[in-house]
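With one protein chain withheld, the remaining protein chains of the complex are depicted in position.
After this line comes chain A, so read on.
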Amino acid sequence: MGNDILMTVNWSRAQFALTAMYHWIFVPLTLGLSFLVAFFESIYVKTGDESWKKLTKFWMTLFGINFAIGVATGIIMEFQFGTNWSNYSWMVGDIFGAPLAVEGIFAFFLEATFFAVMFFGWERASKRFHLFSTWMVAIGSNLSAVWILVANGWMQNPVAMAFNPDKARFEMQNFFDVALSPTAVQKFTHTTSSSFLLASLFVMGISGLFLLQNRHKEMAKRSMVVASVLGLVSSGFAAFNGDESAFHIAHRQPMKLAAMEGLYTGTEKAPIVAMGIINPDKKPGDNLPAFKQEVIVPGMLSLLANRDPNSFVPGINDLVYGNPTRKIVGAQERIASGKIAVAELAKYKEAKKAGDQAGAQAALALFNQHKDNLGYGYLNRPEEAVPPVALTFYAFHIMVGLGTFFPIVFLCVLFCSVRGTLENHRWLSAICFACLFLGYVASQAGWVVAEVGRQPWAIEGLLPVGVASTAIAAGSVKTTFFIFLFLFTGLLIAEIGIMVKQIKIGPEA
């Protein structure tokens, strides 16, 4: 039985990862390209130049193809919380449900309503109303990101809530604190800026291809100017708020930060590993080196985590086994306390049922002393509190590495555009084309950091994934996993087929 539960949880996790990663192939392009299209159309309306209209329509066609599959892969994300994570849904629905509903009311309807005008309204709506609609689609898509990221931010950093022992759930205490928590704000700013970046790379990649093929050169060059400006600005933002994110992670999810940098033993003047190969045999608590090869920059991690290069940054071992000198309570100790919380909660429930008021009060008092460690009570070994280190580390380094490389590309493109020499540097067009794919790699890697790095928690410190899932036979989840795998892969192939064809056809004559 225990094994079956574990299988269910792991298949549910696999399914969530699969569907989320598929969904995230399409969403960042929607977020960014919607704005680029709005820029293009604004230029058209301002100048009245028909070639800008043609350009707008071309990118809009690609936007539509991508948008449809984004919607298709998205609906499952909303309902999956209920189907596969029903305990989670009950335990935090009071907080988590609200942003999802707000998203539906304020964001999805904007997108859905104005999308039809954007695509089929060139003749039916006035020029200005059409432009307005295009902007509304862009704003609507980005607003929908706000609310789902508020929800995600709350899972990473659960604020403004209290546990209700009678209902066995967490309840919201302050909506604004949930909506405006720093984690939510950073999630939003980093996600949108990195998505604008990705969309800029997409536009530059396809434009670069046109230049290499000597087709639609004017359109390609115009698109590249706008995209490189947006790309450059958003690279700056992404790096800035990525750094802010890391700063907050250092304080709210120190285990994630330690995994991102493969730091096992906490230290002052902690270095950043600029490049490294993780030692696969390394386990928490042993004496093996963490890396096989590494290039470090001393003090940088301390600077990033505490804005002070000499400060102390805790490592995985400190967080697992505790470090009394640094006043760090480890997972080991928290598990012991958490087990008391779990047991007292059960006693409280039983006493209540039996009408034993005094017993219930006593149990509740003890529960309250230990409730902050409730989630740890469901773990068995302190090492279970450690996320997969190698995956988190590599994903983080790939993202940051690419995040450092992209602005260089944007700068080169902008520079050559201004000087009018873009066509002469075919290598640059080739790099742009390659970056189209690298943008997706960076973006997916970002979510791997955020989500793998917070395992085993569905809600940081409060609810491990193992307790969050639905009690359903593993076979059922396995079946839906494979259905999604085939379905989404099939649709992705179709999408790429259509996209490639439209790029071949190019803008309307």
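To be clear about the criterion, a contact is a pair of C-beta atoms (placed from the backbone, for glycine too) under 8 Å apart; a residue touches a chain by one contact, two chains touch by 3 or more; residues count from 1.
Here, contacts and distances are computed from a predicted model.
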Hey, which one's the missing chain according to UniProt: "Succinate dehydrogenase/fumarate reductase iron-sulfur subunit", "Cytochrome d ubiquinol oxidase subunit II", "Aspartyl/glutamyl-tRNA(Asn/Gln) amidotransferase subunit B" or "Multidrug ABC transporter ATP-binding protein"?
"Cytochrome d ubiquinol oxidase subunit II"
Of A:Phe16, A:Trp52 or A:Phe81, the one touching the omitted chain in the full complex:
A:Phe81
Considering the complete complex, identify which of A:Ala38, A:Met172, A:Leu232 or A:Leu462 is in touch with the unshown chain.
A:Met172
Which is it among A:Ile105, A:Val418 or A:Ala434 that touches the chain not included here?
A:Ile105
Hey, which chain A residues sit against the chain that's not shown?
60-61, 64-65, 67-69, 71-73, 75-76, 78-79, 81-87, 89-91, 93-98, 100-106, 108-109, 111-117, 119-125, 129, 133, 164, 167-169, 171-173, 175, 346, 349, 470-473, 476, 480, 483, 487, 490-491, 493-495, 497-498, 500-502, 505, 508
